[in-house]
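For this view, one protein chain was removed and the others were kept in their places.
Let's look at chain A:
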């Protein structure tokens, strides 16, 4: 093995396996994306039917958060637009984008398929059905102010369990079975939601359900942000980053996971509950928004490679930035009319999916 060890020495010191360099690179990306996210936030709060200069936006936010600057140099309507309407909306956009991207990462790891995303696996449709049942027929009224969230969550959990059970019947869960089951359950639940709209006979109810089917950040309010923030930051991004190595192991295969000390069934079930919870909360806050969970994890992997410790935070930041810009487009393209944000993300995501299909074909995978 003499020849081999000779070449081996070069890469083994001082930075063994290039781990330190990779960590530095990821750190730089995280800082850059965080800066981009803040700038995106300020720009997005300023743009809309009434434009507000970024400097004014920054002053209003600073005034509210830390009391600086103390002197008021802006008008009352400007303050109301920034603080009451647009800032909660932009923050919701960031949280939903980050949450959907993290859900996509988790699902792609647990089913080992690059096409997995809450939308394609029917989980969104389940959440929409739950939300529709709550709006139109008062389902989940026992949960009080969380009726909508809990009903959407139960819908999401029911749909994901159904998809997994169907995919599992008759032995191993293969990716193709899972996707087909997801598509079938998704269609069935979409039909259920439509049926609920017709059965209710309420025009106003139908309009608010349409909001859930196409997605919108228009209902963002400060008091609703807390739950979303807790679920997305703590539940998804925090947990998934911590268990990043276990996600790596699970993404390789069940047998490998087991031989490396991770119980695949238990871990997958935990992830499934977590993703369902998050999708339920996200859908109840912003409706059913597709493609973010599918597209963003791929971008993140291209930037920092496959290990989930790096992919999860980078994907979350990218998703946050992407969804806020999609919302800006939704607000300004046909202003003063607002386009449902789900339409924008689908228009951006579909071409990406085509590129992905081409690449899969090229590598023969």
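Note that in this section contacts are C-beta pairs under 8 Å (C-beta built on N, C-alpha and C of every residue); 3 or more make two chains touch, one makes a residue touch a chain; residues count from 1.
As a working rule, contacts and distances are computed from a predicted model.
Looking at the choices "Cytochrome C oxidase subunit IV", "ABC transporter ATP-binding protein", "Ethanolamine ammonia-lyase large subunit" or "Anti-sigma factor antagonist", the name in the UniProt record of the chain not drawn here is "ABC transporter ATP-binding protein". Touching the missing chain, out of A:249, A:281, A:296 or A:341, is residue A:249. Take chain A: the residues that touch the chain left off the picture are 1, 4-5, 7-8, 11-12, 16-19, 112, 242-243, 245-246, 248-249, 251-253, 255-256, 258-263, 301, 305-307, 309, 365.
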